[in-house]
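What you see is the complex with one protein chain gone and the rest in place.
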C-alpha cells in the first residue's frame, strides 16, 4: 500500500489501557488559562518517569466553559485511578491553583469520580466554602488574587495510551516538516493528545537494555546512524525516523488521530522525502489495543 | 515612598539559598528547542512539590550556541546538588532527549559539575560514543531521529530562590495588566526566572495551617474576599493581590529583576489601579537574602 | 444607563452605505494564507485615502475552504462597485497572486458579480486555462511556484461602513486594555471587520478644518489635552478616548459587533477606568444607518 508514493507498512500499533480525565481550566483571559495548562501538562511525556502523560486537547471559547470565560481542555492519563488521583492533587495544586484568576472544572462526569477540589480545599485554611449547583459541588477557596473556584471531583474513564505511528524520512528536516503538519491536523480530533514535546518523539525506545539497571533503551534497529553496525529495519535512504505517540479516550479517537496524522504526513509524500510509515508494537502480546495502519487508512 | 502614585511599602523580600544550573538546549529550528524547554520547565513552580523550580531564561540565536543552531537557555533550581542532579537526569531524559533533533549543553562551567549526559548515555545501549572537545566530554547517543548530543556534565552554582514582590490592585484585571508588563520587562534581565505560570502567583501562601497535614495554606491577611473576616493587611480599595516570585543566580540579578519588575508595574501607577507594592518575608529570621524594596528602587 | 459603572451615552453611531465583497484566500499552510491576507488588507484603514477598507474576517480550517487547504476570509469595502473592482484587481494581483502557493476564491455569490480572476488571467501571457466547475469559472494561471488558481468573479453586496463606538477612559493604558478585549471578542461576530491598526482608532476626526485644503481634522472636542482650550465633550476624569470603527455586511452584523464590543469594554468597567461609552454621528443627517447604543445594549 502506497499513499503519494509513501509506503504504508503492513503492521499495527500496539497500545495499552490507561485511566484518563479531562479538566477544564478557565481564567480572565485566554493567555492565563493557557499558561496554567502549559504548566500543568509540562514534564508529562511518559507515565513511568513523569507520573502521568498529559496535554492540551483544545482551547475553549467562553461559550464552551462552565463560567463563561475563555478556557482550555486538558487530558491527563495515568496507569491507575490511584496514580491519576495523586497527580491531579499535586499538579492542579501547583500549576492551576497558583495561576492568577484561574478556575478548574471536571471535563468528564460519569459513574466514577476522582477527587479534584476535594483535597485542594484545605489550602483555604478553614475559609473555604462549598456550593452545590445542579447537584455538583464546587469549592470556593479564598486566595490573594480573589477566589479559586474548583469542582469537587472529576470523572475518570478507561482510556488508551501508546497509540503511535513512525515516520521514516530521508532527512530529519523533511520528517519534522511532515510531523509538524500531522500534529497540527490531529488537533482537530477530539479526545486525543500527543504527549511528547511538540507532539513528536525523536528517541523511540525498545523494552530492556544490555545494562541491567535500564528498563528501556534506544531502539537500535530504527537508528539511522547504526545501519551498518546492527540488524536494521531501515532501508538505505532513510536518514531519520520520528514517532508520534497518541493517548486517547477510546479506540475510535485513537484510530481517527492516526488516520488524520498519517494522511497529513503523506501529503508530503515520497517526493518530499517521506519514504515509509510504520508503527510500533511488541508482537501483539502485551497491549490489548491493536491499530492496523492499512485497515485504518483504507 | 510613591512612584506614579503607587505606594512602595517599607519592607523587604526574604529569599533562600538554592543550587542552580543553566542548560542550553538547541534543535534544528527554534520551535523545537522551545518545545523541549517548555516541557522541561513545566510542572516546576515550587521546589517542595515539583522537585525543582525551572524556567526559560531567554532564547538564543545560532551565534550564541555551541552547535550554531537556534536554542534556549533554561535555569533549574533545587534545594541541594543531589536533588538537582536527580531532576536533571529525569527531566532532561524525558523532555529533552525525547525531543526531535535536540541537543543539550552545559550553560555554566565551574569548579563543581553535576552529571548531565553521564547517566543518559546508557540509553544508547552500548552504541553511545564519547568525544572530547577543548577538554570537555560530550556523548553522542544514537536515536531514531539521528543522534542526541549531550554534554557530560553541567556546572552547579549557589543561587537564590524566593525573591518576590506583591502587587496590590483595585481589580485582578488591573493587577494582571501591570504584572504582564513586569514579566515582559524582566525577561531582559540575565540570570533570573519567574517560575510560576505566566510568571505570576495568584495564590500566595503562608507557612502552616489549622490543618496539621498542611505545611502551607492561603495567606488570609492578603486575601481580598476575607477582609471583613480576618485581620487583613489590605486597605479598603485593594481587590486583588498578585505576587511575582523570582529565582536568580545571585543577589545582583534578583535585585535587578525586582527593580525592573516594580518599575514596569509602577508605569501603570495609581491611576491604573495599582495601589501598593509590597514584598513577602518571614520577619527576616529564615532566609539570609533580604531585598529591601525602597533601597532597590532608589 | 450604566453597565458595571460605565456610563452609556444616549446617542447613536451614524453609518454609511458601502459596497463589499468577501474573498477566501488559501495556501499550502495557514501561515502563507495569512501572509497574503495581511498584505492585501494593509494600508486599508480609510476608504478616502486608501481606496478601500479591508480586514481579516476570520481564519478558515481546511474543511471550510473550496480547495481543502487552510485559509482566511477577508472582507473588502469601497464606496462603489467600480472602486471595489479596481481595488480587487490591483490588490489581489499584487498581494495574493504574488504569495507562494496561494489561491483566491469568491466568498460571496449573488446576483451582482465583480471581476476577480478575470483581469488577472492575462498575467498568464496566454498560457492561462479556464475551467468550469458547478457552473463557476476558475482561471489556472501558470506561475513560478506552480499554478495560481483564481475564481473568475466574486459577489458584491450592499454593506455598511463607519459603525463605531467611543471608549472614554482615565488613561490610554486602561482604554487600550479594554479595547484589546473588545477587538478580540468582536472577532467571533461574522460579517464585520475593524479596519484600523489593531482594530482601534486613536485619532478620530471631524469633517472640515480651519485649513481649506484639509477635508478632515482632529476632533478637538474629544481631545483630552485640549480640555482647557476648546469647548470639550470630556469630563474632568477622561484622559484618553479611543474609537472602534466597524464595517459590516448588514445592520444586524454591525449591531451585533457594537453590542459584543461594548460589553467586552464594560467588563472592565468604571473600576478599571472606563468612564463612558459614546458614539460618533453627524446629527443623523448624513448617514442612513443609525445604531443607538442603549437600544443595542438593552
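The chains carry the letters A, B and C, assigned in the order they are written, with residues numbered from 1 in each.
In the analysis below, a contact is a pair of C-beta atoms (placed from the backbone, for glycine too) under 8 Å apart; a residue touches a chain by one contact, two chains touch by 3 or more.
All values derive from a computational prediction rather than experimental measurement.
From the options C:6, C:219, C:255 or C:281, the residue with contact to the chain not on display is C:219.
When the full complex is taken into account, the listed residue touching the unshown chain is C:241, out of C:8, C:60, C:104 or C:241. Only one residue in the set C:200, C:249 or C:265 touches the chain that does not appear here, and it is C:200.
Across the interface with the omitted chain, chain C contributes residues 28-29, 31-32, 35-36, 38-46, 49-50, 90-91, 93-102, 122-127, 141-148, 166, 172-173, 175-176, 179-180, 196-198, 200-205, 209-211, 213-214, 216-220, 222-226, 229-230, 239-243. Listed by residue number, the positions of chain A touching the unshown chain are 170-171, 173-174, 177, 239, 268, 271-273.
The definition used in the following text is that only the chains that are shown with their structure count from here on.
Inter-chain spacing, taken between the CA centroids of chain A and chain B, is 25 Å.
Computed from the mean C-alpha positions, the centre of chain B lies at a distance of 42 Å from the centre of chain C. For chain A, residues touching at least two other chains, in rising order: 29.
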